[in-house]
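With one protein chain withheld, the remaining protein chains of the complex are depicted in position.
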Amino acid sequence: MSQSLRTFLGFVLFAAALAVAPLVFSSGLAITMMSLMGVMVIFALSYNMLLGQTGLLSFGHAVYYGLGGFCAAHAMNYIARNKFGVPLPAIPLVGAAAGLFFGAIFGVVSTRRAGTVFSMISLGIGELVAALAGIQRSFFGGEDGIATNRVKLAPFFGYKFGPQVQVYYLIAAWCLICVVLMYALTRTPFGRMCNAVRDNPERAEFVGYSTQRVRFQAFMLSAMFAGVAGALAAINFELMNSQAIGAGTSGQVLLMTFVGGIGHFFGPIIGAVLITFLQISLSDITKAWMLYFGLLFILVVMFAPGGIAGWLSLHTPLLRGGRILNLAPSYALAAIPLAAVVVGGIALVEMAHHMLVEAASDGSKMHLFKIAIDGASPVAWIVALALFFGGAFGLKLVWPRIDDAWGEAQATGEKA
Amino acid sequence: MLQLILFSTLNGVLYGMLLFMMASGLTLIFSMMGVLNFAHASFYMIGAYFGFEISRRIGFWPGFIIAPLLVGVVGALIERYGLRRVHKFGHVAELLFTFGLAFVIEELVNMFWGKLPVDYQVPPSLDFVAFTLFDTTYPAYRMFMLATAIAMFAFLIIVLKRTRVGLIIQAALTHPNMVAMLGHDVPTVFMMVFGVGAALAGLAGVIAGPALVTQPSMAALLGPILFVVIVVGGLGSLGGAFAASLLIGLVQTFAVAINGSLVDLIGPTANTIFGELGNVTLAQIAPLLPYLMLVLVLIFKPTGLFGNRET
Partner (left out) sequence: MSAALSLKDVRKNFGPTAIIRGLDLEIRQGERHAIIGPNGAGKSTMFHLISGRIGVTSGSIELKGHEITGLAPYEINRRGLSRSFQVTNIFPKLTVFENIRCGVLWSLGYKYSIWRFVDRLRDANSRAEEVLDLIGLSARRETPAGILTYAEQRALEIGITIAGGADVIMLDEPTAGMSNTETEQAVALIAKVSEGRTLVMVEHDMSVVFGLADRISVLVYGQIIATGAPAEIRANKAVREAYLGEEAH
């Protein structure tokens, strides 16, 4: 099977998955969640055009997402007020234009250099725009943000996009378009030179390319796709507020993209889907969700810098010939102490939180993993500590085994 | 007017000194290790919370001594078991590590002390009026903060100029690659520098906590300003960091104190030219100024005002 045919089949599968997902997961929560996933997939992929493809670490990518969203929200209100015949599915184009426009303006000043200078300028611009959002109320709407109403626009083939599932399909369609376009970009001369500039900017200059121009173009295009994501967010929530433009959102897209894996095109997709899923399903259960997210990120930085995609792709050569089965016993063995560390760690954090912050008003009784426990009892603490440190010790013990199993699986792979 | 200038200068210098207590450590860490430590302001926050926790159990003064030491130990442990591991993946990984660390520390503080500000009080022994000038009083605690900051600099200067470790650090500031060749145990030096930097930030937190607000967002609010300070001052330049700290401290304080808008300055025409931005007061713009400075400096003089190393 040729490379291009495989890629094509991959996208057909992706499109099919997008199409049938609401039929399989049909609950209201699931459809809301999948809508957000679609937005985040575009946002994370656009971020990776900078970080993974071109080697630019930005701390202010939310600027383009946010500005795209605000422009889209204003455009929707303007269109609805004047009863223009523009349907909702065209609105992301406004976001794209806004992203491209602001990407061009800020790109001129920030892409003159790479490395830390670029990172610091992106941070500065991010803080500037966020601070401006607090002052300029007519455009950013102050604390309330800008509200909009998506059903007020002209219908699109009879669809008014009131029900969430219709919005889902709108987002899914744009997600597919953006993913295909961003993938296609990586296969162009420009996309390849982005990689070259990431790997070795000096050499790129000596084969005829202006690295500044390459960075600038990558920055603009990345901002454009971020703008599309922002516009879809505005459509999805029918509200844009200054939080969307701030450092928190910029940090989140960085974390999401990196956890997914910046070295592979599909890495950010995994990151966006997984993190959005965890965010929505965990944020109701625990207040410490962001803490776990941060810890996950640190662990990925420390132990798996390739992210989830990098870790998965290590296994693909093992899939052939079923050699992956050789790893199974070691993984199963490691799963036990790993689970103990995770459960123990979560118990410690949750109990500490309960006792320090909430016990004064709610008493020491609490629920953890649906088990009733008393945060004041030493037994609970001893169990949690034992799980955590026992698990950590156990992991240390079995780690060499996994290493060996890995080496073996690799070695037999190379012989075959 | 004179009163305004005098007090704003005093407050500006104080704020600048606080900034420098953190910026000095950040600059040292960056110069030696090449790490722009995103979590530096988090050490300041931990310092404030440790100080609060100790002061409500034992008292302010034990906290004043113990909390910075504890923060220093935390910093050294993070360097030893976290940062050092990431080092081999390069500077981007290090930056990301400290970024994640800042995130985690903020959430930990959220979990352990809650999202609301805690009641970290000025100790009774320092809770009096230092002097009164033009009918305006100046609290003694602020003078104490100033004194602490100055004492810390004296200590820092002595260490840098008079000790062996100080000489190594100075060498590392100008020739970061040479230190290893001198045969020093570089990892240990790194750990110490990181720990001392963290302790200094912790000390800043302990003394700033009662005067400002001790809350989980205090690190996120201050962190980016610190980057502004060390970039504007010039990376690797302690003198530059000092000047930039004072500059930003004064600019911020005066912008808040003067508090005029374009309308006040040039009349209603400001509204026709700038729209609603004409009504924006200087105080509202104050938080924006450091970042404007950062971007402008990076565009026009990436080595910073006093530095000679490219960022």
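Think of it as A and B in the order they're written, each chain with its own count starting at 1.
One rule holds for everything that comes next: a residue touches a chain if its C-beta (ideal position, glycine included) is under 8 Å from a C-beta of that chain, and two chains touch if they have at least 3 such contacts.
All figures in this text were calculated on a predicted structure; none of them were measured in a lab.
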Query = Who does the absent chain touch among those shown?
reply = A
Absent-chain contact - pick from A:83, A:192, A:367 or A:401 = A:192
Inquiry  = Can you say which of A:16, A:29, A:105 or A:184 touches the chain missing from this structure?
reply    = A:184
Note = Per the whole complex, from A:85, A:158 or A:208 the residue touching the absent chain is A:208
Task = Mind listing the chain A residues that contact the chain we can't see here?
result = 3-4, 184-185, 187-193, 195-196, 198-200, 202-210, 213-214, 217, 221
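Quick note on the criterion: only the chains that are shown with their structure count from here on.
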Message = Looking at the complex, which residues from chain B come into contact with chain A?
response = 36, 82, 85-86, 89, 91-93, 95-97, 99-101, 103-104, 107-108, 110-114, 220, 224, 227-228, 231, 275-277, 280, 284-285, 287-288, 291-292, 294-295, 298-299, 302, 310-311
Note = The residues of chain A that touch chain B in their complex are 57, 109, 112-113, 115-117, 119-121, 123-125, 127-128, 131-132, 134-138, 247, 251, 254-255, 258, 287-288, 290-291, 293-295, 297-298, 301-302, 305, 349, 352-353, 356-357
